[in-house]
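Structure first, commentary second.
The complex appears here without one of its protein chains, the remainder shown in place.
Let's turn to chain A:
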């Protein structure tokens, strides 16, 4: 040999969750809770619930995307991301808590008629009632309260179990060092991806699309999956860059960043593809029961934001990340990822708000409070988990391949 230079890394390196990161995330949680409570009184429970749903959904989506990322790497037997797997593992470990929070939000919102009032109202499926709605009654075999919660609990429960199992197996691998964990992870990942792939569209139909129960689109599930996947990748990338700036993860270099950049670039285009496929078919066919969705978003309150969402989530990553070198530069990647995280917040805002607060949308205490609170909770849980284990899965069979990754 002699031609390869081998750098030795300290894979037992740990992230210490203290100082600024801890203070800031705790401060965000405290400010968030105060703002959420204040928002309830100042701006009303209706708008506050819409924001809680937005952030609860975003939070769950990011954690679920991390679990999906993990499973995908095991199933495809990919070697390149091995050195950075601890970050999606830490994110996936927060999925059970995110799921519980989301189920509480939907439960409270549904029972207090702040959310899902288009299909959950007194006598809406009763032909003799003055509130009877034939369209909703026709969907009630699927869209009913017990079914809604059964699906939420089963789907999110299943994702959480697999997310925790995948993280736990990897932590076990650190101690035992045999191939057993890897083989089990492969099996679990394959099962998880089948469940995840078939149920996420239905889950997003329930959680977000049913806010406007008279409208439907079969594209909606994949549209939401694309948004979830891009935002999950962005969170992983931001975490890696910030950890590297703090002097950790010396084995993750610009080649790994380049691969993450390619995924973000590609799936931003995929997001646009699905977004556009949904839009164009509705625009072309021009059927009133379908166009109602875009009609609401074409009103003056939403139209500028509707277009801004496309510019941020499609035009920005395409133009900025097209160049090879841009994907390899920390600063550019950090900028694009933060931009896309804001962009997908706006994307969810455009999805949720016209179906809940309609034309009384706003940007103030409720929006900022919910975003800060949930951002703080996510950061705290994720970094806390990250600090519990070493920063690399040191006994993973593909770790060596990850170190020599070059593109």
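Note that in this section a residue touches a chain if its C-beta (ideal position, glycine included) is under 8 Å from a C-beta of that chain, and two chains touch if they have at least 3 such contacts; residues count from 1.
Basically, contacts and distances are computed from a predicted model.
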{"item": "Per UniProt, the name of the complex member that is left out, chosen from \"Quinol:cytochrome c oxidoreductase membrane protein\", \"Transcriptional regulator PadR-like family protein\", \"UDP-glucose 4-epimerase\" or \"Thioredoxin family protein\"", "value": "\"Quinol:cytochrome c oxidoreductase membrane protein\""}
{"item": "Touch criterion as defined above, residue of A:76, A:128, A:286 or A:331 at the omitted chain", "value": "A:286"}
{"item": "Contacts of chain A with the absent chain, listed as residue ranges", "value": "1-4, 276, 279-280, 283-284, 286, 324, 404, 406"}
